[in-house]
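Shown below is the structure under consideration.
Here the complex is missing a single protein chain, while all its other protein chains stay put.
Right after this comes chain A.
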Amino acid sequence: MISVKNLCKSFGDFTAVDDLSFEVKPGDIVGFLGPNGAGKSTTMKMLTGFLTPTSGHVRVNGRRMSKNATVLQRDIGYLPEGAPAYAEMTTFQFLNFIADIRGLNKREKRERLKEVIEQVELYDVLDKTIDTLSKGFRRRVGLAQAIIHNPQILILDEPTDGLDPNQKQHVRKLIKNLSKDKIVIISTHILEEVSAVCNRVIIIADGAMQFDGTPLQLQQQSRYYQAVTLKLSYAADITGLLEIPGVKDMQVDKETGEVTLFPEQGKYILGPITEHVHHYRLPIDRLHVDEGRLDDVFVHITSHGSHK
């Protein structure tokens, strides 16, 4: 378990992380979101013991990171921002070095190397030096390095950055498939990734916590959550739609002729709307229910924070 309490980090006058507190339990896959420069990477650097907090502390399994870094780091796998690796080594040499320094014995090492190389698909580049690898492969080498010792805690700073859509999906699946009792924290600015992989979302802006909840709760904050959009074949009388119980607001897009109906908080309006449509024989081409627009929520939450 990771517990973070009143964590602050400043570089000179600049406060990168401002009084952050949260707990992460085994089984949590946390998506760490925020605009660029929000303090995501700085926080992760403190979680892994690379940076020392200005005040507050990070505890892993009840022990303070700043006092027991070397011991606690055994259980942590970390992919730093930009996936740094020793450029002059080959992929295999590099992974071998990390496995050695992580203290894997010969048998474990062979097994894990084989497994990880397969999981991350590195066969083709095993004997290439890392500085000749493409961005995507470099990121995958970084990922392989982070999971080679099968760590209890996995902290990944933008693991899918620079990967093509296939690889992205592959990495997401990989993260999801890691055993259920692990702690995974990934930072990203791709919102779809969060609903695809994570079961918890933490949003920070200007170094301070803005949101902590499930992806569903995040979606529910959207005005569009469970909103119903209709596309009419031709202009028809739609004034009646606003009177349907549970409908709070209506918005008409003049260009496309789409009508969006927003529900009142916590109401589901699809049923009453279809009834209404049937009853008045409205000419409907298309109808869909929105699951909430994360971009909107993200902008709302993070810009709200910067007004402080």
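Details
One rule holds in what follows: contacts are C-beta pairs under 8 Å (C-beta built on N, C-alpha and C of every residue); 3 or more make two chains touch, one makes a residue touch a chain; residues count from 1.
Throughout what follows, contacts and distances are computed from a predicted model.
The listed options are "Fe-S cluster assembly ATPase SufC", "Hydrogenase-4 component F", "ABC transporter permease" or "2-oxoglutarate oxidoreductase, alpha subunit", and the UniProt record of the chain not shown names that protein "ABC transporter permease".
Per the touch definition above, the residue from A:G34, A:P80 or A:G207 contacting the chain not shown is A:P80. When the missing chain is restored to the complex, the residue among A:L51, A:L113, A:I203 or A:L261 that touches it is A:L51. Among A:L33, A:V60 or A:I98, only A:I98 touches the chain left out of the display.
For chain A, the residues in touch with the chain missing from this view are 11, 45, 48-52, 70-71, 73-74, 76, 78, 80-82, 84-89, 93, 97-98, 100-103, 129, 145.
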